[in-house]
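A single protein chain has been omitted; all remaining protein chains appear in their positions.
So, chain A:
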Amino acid sequence: MSDIEQPAGELWGREGFREDPYVTAETLEEAGDAPAVILPLVAWLGLTEEIRNASNRKIGVLVAPGESIEPLLPLLDSIPVIALQFPAFNDGRSYSKAELIKNQHHFKGELRAVGDVLIDQVAYMLRTGFDTMKVNHAVTLNRLAGHNLHDVPGYYQPGRGSHTVSGTYSWRRVPGA
């Protein structure tokens, strides 16, 4: 295996790796004066509207697969980042949540995948609406660093980052903006 060129824990997006401006904390107090924080859903929902919308600080929310996104839906405009958790690679609930958040409810902020992500899943995540991923899987990091996404040349479903092709069926897409 070649060396991982980026340190684990970096944030990855279509443009490659970058610094993660956010710190993850259990509570706002724990985060100290960090300018960008991600809090668990329950803690986030416990914040006052005033704190959530404070201009000097970005406060994002972390959602576990078993937690409902329902309470967030009316508040999407005030959320800078939603991080959906993948504690195990085979728990696929967050894909449907991504679809709902981005495509049905038009979330404009950053949608992030966090956790156990296999390289074969990255392309799926981008297509369901994730913008970034914070991955702990060594092989995945390695492959991402090598820009090897394990993608296919065509998709049989509509999705983000793809466009229609003329002369074929309405459900088909090819990669590209």
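The rule is short, and it goes like this: contacts are C-beta pairs under 8 Å (C-beta built on N, C-alpha and C of every residue); 3 or more make two chains touch, one makes a residue touch a chain; residues count from 1.
Please note the rule applied: contacts and distances are computed from a predicted model.
Asks: So which of "Phosphonate transport system substrate-binding protein", "Sulfite reductase (NADPH) hemoprotein beta-component", "Sugar ABC transporter permease" or "Acyl-CoA dehydrogenase" is the UniProt name of the chain that got left out?
Replies: Its record in UniProt gives the absent chain the protein name "Sulfite reductase (NADPH) hemoprotein beta-component".
Asks: Where the complex has a chain not shown, which of A:V23, A:I51 or A:V152 is the residue touching it?
Replies: The one listed residue touching the chain not shown is A:V152.
Asks: Check the options A:N53, A:S96 or A:N136 and report the residue that touches the missing chain.
Replies: Spelled out, the listed residue whose C-beta touches the missing chain is A:S96.
Asks: Across the whole complex, list the residues on chain A that are touched by the chain not included here.
Replies: Within chain A, the residues touching the omitted chain are 1, 65, 89-93, 95-99, 104, 118, 120-121, 123-125, 127-128, 139, 150, 152-159, 165, 168-172.
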